[in-house]
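My questions will all concern the structure given below.
Subset of chains shown; positions unchanged.
Going by the order they are written in, the chains are A and B; count residues from 1 in each one.
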Amino acid sequence: MEFKTDVLLHGGDYNPDQWLDRPDILERDAEMLAESGCNVVSLGIFAWSTLEPEEGVFRLDWMEQVIDRLYAKGIRVILATPSGARPKWLADKYPEVLRVDKARRRQLFGVRHNHCYTSPVYREKVRIINQKLAERFGNHPAVIMWHISNEYGGECHCPLCQAAFRDWLKEKYQTIGNLNSRWCTTFWSHTYQSFDDIESPSEIGETQLHALNLDWKRFVTHQTRDFMRWEIKAVRDAGSSLPVTANLMYYFDGLDYFKMAKDIDVVSWDTYPTWGKKEDIAIARDNAMCHDLMRSLKKKPFFQMESCPSSTNWQGISKLKKPGILFAQSMQPIAHGGEGALYFQIRQSRGASEKFHGAVIDHYGGSDTRVFREVTEVGDTLKAISEVAGSRVESPVALLYDWSSNWAMEDSQGPRNKGLHHHEALLKMYGGFRKLGLNVDLVDEDCSLENYKVLAITMGYIFKEGFAEKVKTFVENGGTLITTYWSGIADDTDRCYLDGVPYGLMDVLGLRSEEIDGLYDWEENHLIPVGGNELGLTKTYSCRYLCDLVRVNGAEPLMVYGDDFYAGHAALTKNTYGKGTACYVAADAEEAFYDDFIAALMKEKGIKAPVTGAIPVGLEVTTRETDTLRYYFYQNFSAHPVKLPLPEGAFETVYGDAEAELKPLGMVVLKAEKEISFV
Amino acid sequence: MEFKTDVLLHGGDYNPDQWLDRPDILERDAEMLAESGCNVVSLGIFAWSTLEPEEGVFRLDWMEQVIDRLYAKGIRVILATPSGARPKWLADKYPEVLRVDKARRRQLFGVRHNHCYTSPVYREKVRIINQKLAERFGNHPAVIMWHISNEYGGECHCPLCQAAFRDWLKEKYQTIGNLNSRWCTTFWSHTYQSFDDIESPSEIGETQLHALNLDWKRFVTHQTRDFMRWEIKAVRDAGSSLPVTANLMYYFDGLDYFKMAKDIDVVSWDTYPTWGKKEDIAIARDNAMCHDLMRSLKKKPFFQMESCPSSTNWQGISKLKKPGILFAQSMQPIAHGGEGALYFQIRQSRGASEKFHGAVIDHYGGSDTRVFREVTEVGDTLKAISEVAGSRVESPVALLYDWSSNWAMEDSQGPRNKGLHHHEALLKMYGGFRKLGLNVDLVDEDCSLENYKVLAITMGYIFKEGFAEKVKTFVENGGTLITTYWSGIADDTDRCYLDGVPYGLMDVLGLRSEEIDGLYDWEENHLIPVGGNELGLTKTYSCRYLCDLVRVNGAEPLMVYGDDFYAGHAALTKNTYGKGTACYVAADAEEAFYDDFIAALMKEKGIKAPVTGAIPVGLEVTTRETDTLRYYFYQNFSAHPVKLPLPEGAFETVYGDAEAELKPLGMVVLKAEKEISFV
């Protein structure tokens, strides 16, 4: 189902089931929601034990009253299936629903996210409650979407899951000989005689067969998707045709979201940036890249399902948001192509583990609080810029983000078990483009590369079958490729490529990677410019952690190492291949390197954002498009007021003042008719 | 039974059961004990397997010989019940006595403190051995007291304990609905259908239902008390009417000692300060506050049951005590109202885990050692000041120390999971009074506030039912209240108060706490004095970790924040309520702040110690009272000789030289007839 909205969503998780004995509070909630400019809530996420207090006994009236009350105030509902936390009676009566951990211990009832996704009993109980909800509320005019379960995650090692894993492997590999060969099981004499022999990874068993670990992670995604589809089918079978979402999490390592996203209609995600831990722009950029990842999963609008309006109690330090942070954080998803900003949570719970998690309405309960005022300001602003709803993001740059490759790389033992620093390197690459105002999509190895001008691969450890060929074609046809060290090392069962790496791209790049050096934390090397290099690079940069030693075979060295026994060896190269260009970054260089190198390369290629003048440090410039219009978002994450680089040509102001200096944490939104397309 | 002594106790744990094959050594022990001025030993603490080598076979003659031999030298005995370490035959024959840990693993035999307090078999076996000992030695003239078990602690999660926990909950809450409501179980859908559903906290089950965690800790105290009462009943049933003690531990987190103390006649405790880790006065003050806590448990004399005469082998660094430290440490309990200083241990064991723990007699075995000489000096001094035995301590100040509140606060998740720094804050508050020579009692929320002039609440997170009212009455009637940030947040099932906090005291304090900011470890803020403030504070102080933002409603701001977005907001306030005064400390301020603020406030209130002149830094001044006399203790924990601030009026010297400068680690004891009462 298509998700369409003509307002930007504003609201959050709402748990009236905690307050059924306080009708006065429920009444007040609705009033305060309206007062704060909220137009939607997520409802019923942990309500199963209230909805079905005993097996087969359903109590849905209270929910209807809540929905009606909200609807009367103009507030819509994203209705949750309650599978994120099961009732205790279900665990007590059917222990098979309880997860078994890696050490093969059946868990007791407790916390949440602890049910077996394979269990037929659990699936049946979920089907029933989902259908009950869908039958009752699937056509209520207030309800606009399904919130399927909550933050899917975790894994189960019970016998049911072991059997499902074996079936999945059998389907994938067909013969055990094929599996043995792909998994390299002769190492340490681990050859399997049959699929029935295989057990999931365990700290009391196998931990170091990397292909097993990798396939297990893939299976966990597969099985979670299968469960999610089962949940969706239940609401569909009950006649609901509303769009469905699942709330995803910040760079979540446990599931391949590119795969999960295939089964949902709209992506939403939960963001809890640790503002204050680093300077604002660093936090903002990391959050921005995750917004871009979420948008890229379906290349469609997404929204922010959760974020904290105040301090986040489960973080090490529950830091208050200084004035303006909530505003800036809430505008970020919109600036990156999202359709709304929601919070966890509307009303703070009185007890248990999240009782000190920030909320729109806190324990005090009044609207005369700083947080409530700031939430209201967000609501007013979202209303003021609601015309951007439905516009899309176009990106000239694709940045590789492949779950399988990341999983395998972190597990592969070497070349730096004390930290590969992949995420930091990724952010440096991303920042090089973002500082130029260029939109970036994140892609995995299955994504199409068509319509991109630039492909950036940061530690693309695994090249799955066909990927190198796709990249080669991309360059051949005129694309610009940037690849770093530690790319194209292994195939998609983490089996190393023979005969030279980066696999399949040695001719494209004009070099071969020979050795890679791991540096101790206290060591660094340098990148020194080659005199008169094509990109005009003149500065020296430090690099750390990993230094790749390449044998150049056709590529032009632009920079060389400055130290150690490989001083003078190529550290940055550029090669022409077909109509395109392929650069190789050999070491984990500092941020300034990426900024200067990417700026020089983009200038050479004539790729730029549609604004005039340089973009000040800390100012984020993003764009959204309709068929005829382009929206310009400016957010100032620096500590100083900055002057805006305005659109090329005539523009109108949607929000803020385009001519004045933009104060820290402030936003300006402009729009212009599209005269030139930059993609 | 009342515990009375006319000598100050000196001695320690004695384990002759380790040396029964060496009668020469046992003989030598008695001689050396007498030589060192010891007058008491704790006997039989780990002797069960020697007393009852096989089930039902008792061997008590050796103990009688030991007691007789000691008695002949004038040495008394505190006789232990041996339940602190059970024999292996008991564990082998009755596995139910072995504890089950949180992860539900039945433990094997090993170490100590690992028996189930609920097990009927264990209780029966303990009853039998306790009665045998009481029948045989309960009336021996050498025996003066029972040492019930040893350092009670730990918990068991076996089925017997689960059942007892459920019964305890049923008794407390009556209906499961009431429990669900108080525990806020709707959060994450954890509603219980019956008491039979409930399981104790477990890392493989429930960890985050805070009220469950809190009630479980209370149950552990309840069940341990129940077991302790069972032990005491056994000796009483066998006809012994001697007083009983249990040796408690340094700020022990595992048991609520205010409750434990109700069942024993006299409190004793085991202290192992880490001298050398910080400057002497810092270590001494922390130890002093624990002495005061132990005295306050029953508001009666206590004594030091264990301490190390030399280095403590189970600490990270087994540091020798520099000359004089043992003396100073041993006088501290007396200065704080105690009746004796005992050691662990008299003779060092040859093997197993504490073989390198310091002792009066070490492996070498001679009396020509530094440690033995210092022990003897302690013995001589205790004899010299024995007239103070039986005198009591009167304190104008009550400082809140509530186990339930501390437990709940540490478990509550937020506002600073990486360290609330409660203990440090408590010590800063305590030090503010102690540096003025004011005695301090520690009280929990059940204690009477009558007879105190000042009540200090440092992070009083939980306000149990009735506590706020009691505090309000205290202030109304003229008391001085100091409260800090993070007080009055939750009720006694850790359910947050609605409608504003500090609960019940907003009018008393003239303010409401709105938000609380957690600071990163590297951050700080400042407290800046308001010009012309009532207390005449003029300095600026740093604060860290937690900053409370209050909305003032009647209170007078004395200091304000210096930095961040809340610069200028009130950080220290003062309010008049009824005949009393209530101050609010909003942030975790540095030690100097507490010193200056408390000194100024006590001066305004006219509360001072009965000495003339200022108290030098590092000099501890404490007092003990009889009906007609006051004893003055001076201990110098600074690195320099200091001049003493003498009593107001005439005095006599009990120990040391009142006029000379007191050298580091030295002590002076004076006495004066009481002319004025300062309480």
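Keep this in mind: a residue touches a chain if its C-beta (ideal position, glycine included) is under 8 Å from a C-beta of that chain, and two chains touch if they have at least 3 such contacts.
Because the structure is a prediction, the values reported are computed rather than measured.
J.: Since every chain shares one sequence and 2 appear in place, tell me the total number of copies in the complex.
T.: 3
Definition applied: only the chains that are shown with their structure count from here on.
J.: Could you tell me the distance, in whole angstrom, between the mean C-alpha positions of chain A and chain B?
T.: The answer is 50 Å.
J.: In the complex formed with chain A, which residues of chain B make contact?
T.: 103-104, 181, 183-193, 197, 199, 202, 204-211, 412-418, 493-501, 512, 514-520, 549, 564-565
J.: Which stretch or stretches of chain A touch chain B in the complex?
T.: 15, 17-18, 21, 46-50, 53-54, 82, 85-89, 92, 101, 105, 107-112, 276-277, 310-311, 313-320, 322-323, 348-357, 363-365, 369-371
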